[in-house]
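The other protein chains are all here in position, but one chain of the complex has been omitted.
After this line comes subunit A, so read on.
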Amino acid sequence: MNHDASLIDVRGLTKRFGTLTAVKDLDLRVGPGEVYGLLGPNGAGKTTTIRALLGFINPTEGSVGLLGGHARDLAIRRRVGYVGGDVTLDRNLRAENLLTWYADLRGGLPWKNIEQLCERLGLDPSRKIGQLSTGNRRKVAIVQAFMHDPDVLVLDEPTAGLDPLLQRDVLDLVRSRRSAGAGVLYSSHTLPEVEDIADRIGILRRGVLVREDTIASLRDVARQRLELRFAHDIPPGLLDGVEGISDVVVDGRVARVVVDGSVAALVDRVAGHQVERIVSHDDDLEDVFFHYYQHDEDGDAT
């Protein structure tokens, strides 16, 4: 990728708070029309990276480039949309007051656009923000981030607390900005949230980018914990020697398995054995990318 064309260009970013190094020597670039999934468990440095990018905190070392400049430049912030990690908007304001206030700060935006976004997300803008549920409050944050059609979106776990249907709506919004050429930095602590949308993914652990890859290659190595419930007791030996399975526990009609990469071989094997339910337990990134984390787990287990 041509670095000059990067919309987000983080180089050698290190941020220390006292003795704690929150982010260490991080390089990260997001180009036009690209969604970059920044993954990592809580406390890995995702939010620190994003806050540095937005200019809320100053890098200890390195640089945080945005649209060819820095977030301090107002002309650049005008083209950026941001949803923060823990959304706190002025509780005493009605959503519509906050949205028009922010729109005024951006030089005025047609209320029709804002209203359409609210409708799309099912948000009643006449309610007071303090009286809204967590999910609805997040919608207000999402509307204010998208309402000016930004060229760069910086989204810090934007769908935490939203139900799956709304998650889908938000992902649709992200997709339409991507088609318009926007670059998107999308942080999350679960892989499933971003795997349908991210073009590239970076995995952050203890402030270090431990892996950066396309979603397709990560899928090959990602682990899944599956629970299969059969209609009858499982025939002995049914799950022996299946490609990609690294761990099997059979308990009557229930089998718990860990699969590396594709589940195709497993599904082939159990076909015709009346599997009633398959439950996935791959919400936890620590599990999903266990083997990447394992080697530096020694001595300082979290």
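Throughout what follows, a residue touches a chain if its C-beta (ideal position, glycine included) is under 8 Å from a C-beta of that chain, and two chains touch if they have at least 3 such contacts; residues count from 1.
Assume contacts and distances are computed from a predicted model.
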Which of "Multisubunit sodium/proton antiporter, MrpD subunit", "Fe-S cluster assembly protein SufD", "ABC transporter permease subunit" or "Fumarate reductase/succinate dehydrogenase flavoprotein subunit" matches, in UniProt, the chain that is not displayed: "ABC transporter permease subunit"
Among A:V64, A:A141 or A:V257, the residue in touch with the chain that has been omitted: A:A141
Of A:V80, A:L121 or A:L171, the residue in touch with the unshown chain: A:V80
Residue touching the undisplayed chain, where the options are A:A5, A:L105, A:A180 or A:V249: A:L105
Touching residues on subunit A - with respect to the absent chain: 51, 54-58, 74-75, 77-78, 80, 82, 84, 86-90, 92-93, 97, 101-102, 104-107, 141, 144
